[in-house]
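Left out: one protein chain. Kept in place: all the others.
Chains: A and B, in written order; residue numbering restarts at 1 for each.
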Amino acid sequence: MVEKNIENAIEAILFVAGEAMKISDIASALEESEVTVSSVADRMIEERKKNESGIEILRLGNKLQLSTNQAYEPYIKKLFMPDNTYTITNAAIETLSIIAYNQPITRGEIEKIRGVSCTYSLGALLAKGLISEAGKKETLGHPILYATTDEFLRHFGLSDLMELPKLAEQENE
Amino acid sequence: MVEKNIENAIEAILFVAGEAMKISDIASALEESEVTVSSVADRMIEERKKNESGIEILRLGNKLQLSTNQAYEPYIKKLFMPDNTYTITNAAIETLSIIAYNQPITRGEIEKIRGVSCTYSLGALLAKGLISEAGKKETLGHPILYATTDEFLRHFGLSDLMELPKLAEQENE
Partner (left out) sequence: MDNYQFKLDQFEGPLDLLLHLIKKSKINIEDIFVSEITEQYLAYMEELDELDMDRASDFLTMAATLVYIKSRTLVPKPVDDDELEEDPEQELIERLKAYKIFKEASQGMKTMEETARGRHFKLPQEYPFELDNFSIEGATVDKLYAAFNRIMQRVTEHEENPYRQIDFAPEVVSVRQRRQDILDMLKEKGTISFDMLFEGVASRLMMAVTFLALLELLHIGKIKATQKENTDVIIISRK
């Protein structure tokens, strides 16, 4: 497949999907290697950034998703007045940062760091889809493990967990 | 506004809209003339055709809408075709059943239940005269409300909406 065609097909696929699509699934539909699709996607991301396109491509871990460019938010607000600009409370964001840097992690482990009960903020984060259950820990009582989701990456404008800023302690290492 | 910016903003607006948008509405949001927006749109349509872009812009009378380029349909089919038993009719009937049981209802509310964009099936149901617009909802943005028609009753051999089979949860009440 010619590279230009791969680009166009990726665009069409992401448009229909709406949500984040695995690069591997796209690659198998196009009968191309993951490496190829991944590098074509990188170029598309770059080009759209450069052109300040209205529709951007986000890389979320090993997935791709279309999104509007924030620069045009004022016009979109004017036309649709969408109400998707929720923010997170301080308690919840503390809990979330502990999960983000230590996932997967149990409620008990989070509470040990925060020194308070986290039932409430965990519930709020689950309800917003920012975290999800990610199995059970192989210890006594098999407590539930929590991890961040694609929505978490989107909400904070990250393409990957590796993009989280380094913790103070890690910088000193 | 620079022409490139107008292009990008139009792209972002159409992406969020999900359905056909009036050129006049876009123009007023961008604080540009309709003539300008219309001619910029024409150039965008042309360019995307030439590049065989995955996402095309359609002009429907005085409205614009994003759509996938049919050339990439085979890949989309491979990825999204649910199974052979799920036909177009199923999609339309699903949308119709939601309207029948929850009328009047907005597009946004239907989409929230179905989890997919319902522009196509709403259009088809409107064209068949099974549903019609039934005023606007008194909320932000004043979205259009949809309800079933007399034609709907005739088609399904009902004399009244009350004759629709009761839902399981209502029976328990």
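In the analysis below, a residue touches a chain if its C-beta (ideal position, glycine included) is under 8 Å from a C-beta of that chain, and two chains touch if they have at least 3 such contacts.
The shown structure was predicted, so the numbers you read here are calculated from the model rather than taken from an experiment.
A.B. asks: Among A:A9, A:I26, A:A41 or A:L66, which residue is in contact with the omitted chain in the full complex?
C.D. replies: A:L66
A.B. asks: Who touches the missing chain here, B:I10, B:A41, B:L64 or B:A100?
C.D. replies: B:A100
A.B. asks: Tell me where the left-out chain touches subunit B, residue by residue.
C.D. replies: Residues in contact with the chain left out: 12, 15-16, 18, 68, 73, 76-77, 80-82, 87-94, 96-98, 100-101, 111, 113-121, 123-124, 128, 130, 155-158, 163-165, 167-169.
A.B. asks: Of the residues in subunit A, which ones touch the absent chain?
C.D. replies: Contact residues on subunit A toward the absent chain are 15-19, 34-35, 38-39, 58, 61-62, 65-70, 73, 76, 82, 84-85, 87-88, 90-91, 93-94, 96-98, 100-101, 103-104, 112-117, 126, 129, 131-135, 147-151, 154-158, 161-162, 165, 167-169.
Convention: only the chains that are shown with their structure count from here on.
A.B. asks: So how far apart, in whole Å, are subunit A and subunit B when each is placed at the average of its C-alpha atoms?
C.D. replies: 27
A.B. asks: Per the contact definition, I'd like the list of subunit A residues that touch subunit B in the complex.
C.D. replies: That would be residues 4-5, 7-18, 21, 25-26, 29-30, 51-55, 66, 68-69, 71-72, 75-76, 78-83 of subunit A.
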